[in-house]
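Only a single protein chain was left out; the remaining protein chains are all shown in position.
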């Protein structure tokens, strides 16, 4: 899960990483914002769970109180990724000539933490990678951990000298990384005019490590999250809404992805990715169908089950339980069942008037057809 | 440096390792000890920086208040290793059928922390090693650290079952070991009647790690330390007092040990080991001589210098500066000088009336002779 | 036909099941036994002395190894205990260690995978269905009946999709030399290249099916490997997630396109450059196989 900027910066402060002097304004204060006790010019930044706010105009400079009020009024109504900001961050502007980039990522390829630094910050990582000589990556052996070596390499690369404060920042960032089960922590841009200051924050925590951290403190994230993500979290499904009109439910991430791809392949337009996971009960299947039917505007629903641990009869019962709702909403249902108890499952469904298929290609084509 | 029992136990408590209910009584309370708010029977234990207190009678059981007073009065006057106890520890007696042994040592051989456990505690490690099948040692890879594996192995070995509390104790002990630069932490005896309790503590901290811990909190150790050790610490010499009448000063631990051995070899009796270290100044040499002359009752002093970084002329000047003191105390001085500026050093010494030798064997024999 | 694969599976498999008394562990122990897997011991702390489906249960791996000479392990314990379970297996030099568990924090996986490398132990997974040697044995949770012995190795990051494709292979007469899931997690112990390098010299393997998905660059690196080492066997690949939007985790912890990296398009293009045949539908894998065998 990603933290929003100000949550990431609070984590920075906890670890002694400098950020600009700032204040945070919540949604109910937008109408009558508090007078800032900060020095102008200020940077006014909407807080969103997604990137792209810069292009949307949700970052503004305010040189005086009037501009400050104006900026808040404007940003309050700007949506990024479908959501308006619940919070706006006000920061003193930090004059800086150059922007740098510093991050630590848990590298899949190397199976190690890797420090990434660039002489050119403020732009996307992909762009960085394109500038030869501007990027340095440095592995940290997870069995040995951080040593000054890493910080020295970073400081030399960025500044061509050993800057004590910058080295200290690298050390603190690694501690933050380790102690919070971080998958990615990024300071971009990083300013090093007098001392190193994090002008933005990007922090991705490991959802799997929820049991050893208090993730409820990052509630802002869930409140700002899209409806789809909220639903997925609430029910424990893997659920990603898409733009189309054909709902897709299946068991197993790879299979559901493949099913979504197949709908596309045959010219249809998938409305979602929903993985019910292994061994789903009839209730779980029913709930998955309800979620899709209620939350999305779909024309048809393709259910693709390859049952290993899962039992086809359970799946069938879940579908039958949702029959009424589906009929009411006029959603055509196409079921593909293979695996454990497939005959039993198929007969339950046929008895209830559903069509059941054995080949996913055929089922996908059937789901796309305009007439059932 | 070794902690005394109650300091070690305070560390145990800090890490959540159980010890018996207890109180500590300091020297000025011996005359009128506070009434214990503990349950009899009590164990009354003198606190010494050295082992062997059991054999000296400095551990007593008190079944009532009278016996408690009696025990304190008696132990207050018992010396172990030349010192009387500045503190007496009073503990509730923990009934136990069996005594176990548990320690973590930084192993020289393996270059790793090693957990040692034995089914027979309360006796010396050497004796333990003699009982086949009673001892288990378990390495901890310092690059990986503790995992439950280690605690499971310990619990299985000692109890033939997985005891949650014992496993927890192993985990806590390892944390204590790592966070305090411990070279040896030993719980012996360890009682596991209901839950594991440390009945005694032995903790050896790494002197070299002084700069990252607050060793002044362990002031009891220095106050209880022998005079020789106090002197060594004060002046930064390596100094070990011995029983004889021939003082030995040299530069380099190996050389001084060899010189002490040589005195013994030729039938003499060394009074100390004093290593002035490398590159000693004349002041340092003078101070070393003064310490020995003042603190020990010696007949002659053998100074053996093999000068690499050290300069023989500096050494010679230091000896000359101490000449008056040595003459006053009637101490015969034999100097062996080899190395950097040896001719200059020898002439300085000869001018001041000292005899100077080139061979350490000859010098040692000369120092032993009764007549100079 | 030799029924070991040097570097991947030992000559005489003697499998230990960690978490054998749990619901999943117990169920799949039965399934594996029925399929012919030589399970010699199980471990569940505190449950030592009991039996599950005739398999003796121990408190610790050390005891289990001493009494049963287990040489490999499959792990079913819950995510928060998986690190310690894997470390216990590593210290006892069991190899491979197949970690079925889903949801292990990536920092734990990184540490245990690096520790395993130090001790020369192979880790498969986490979050893998395991592997199956059709008609010999399986170390995992794959439903047996969709597999049959043959000459095609199937290597995958997924579970049910692997069964799907394997079934369609068997239906058209293509059996499998081995089917192995590398795991759907962000960090995994053994990746595509590791497996293909091992299979390079396996005489029984005539072709390889790779079932990839979005996220990471395992597929891209595999393509480079195939190209630069002139891989001697035909490879067919299917990549799931062509219609996945960037920034969204598609079920698997590892299945996410982020920072412009890990798209299906990038993987497919790389594979094509390396001469790998691409199936665009799961059912097309068999068609592509027919072109190469």
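Each chain carries a letter (A, B and C) given by its place in the written order, and its residues are counted from 1.
Definition applied: a residue touches a chain if its C-beta (ideal position, glycine included) is under 8 Å from a C-beta of that chain, and two chains touch if they have at least 3 such contacts.
Please read these numbers as outputs of a predicted model, since none were measured by experiment.
The chain we do not see here touches A, B in the full complex.
Across the entire complex, the residue among B:13, B:253 or B:329 in touch with the chain not shown is B:253.
Per the touch definition above, the residue from B:38, B:59, B:94 or B:143 contacting the chain not shown is B:143. Of B:4, B:151 or B:183, it is B:183 that touches the chain left out of the display. When the whole complex is considered, the residue among A:119, A:152 or A:175 that touches the unshown chain is A:152. Of the candidate positions B:165, B:194, B:261 or B:343, contact with the unshown chain belongs to B:261.
Taking the complete complex into account, residues 141, 143-144, 147-149, 152-153, 156, 161-162 of chain A touch the chain not shown. In the full complex, chain B contacts the hidden chain through residues 50, 106, 108-109, 111-113, 124-126, 141-143, 178, 181, 183, 206-209, 211-212, 238, 240, 242, 250-258, 260-265, 270, 273, 275, 278, 306-309, 338-340, 359-361.
What we mean here is this: only the chains that are shown with their structure count from here on.
Here A-C and B-C were compared by C-beta pairs in contact; the pair with more is A-C. With each centre defined as the average position of its C-alpha atoms, the distance from chain B to chain C rounds to 55 Å. Residue positions of chain B with contacts to 2 or more other chains are 143-144.
Residue positions of chain C touching 2 or more other chains: 111, 115, 118.
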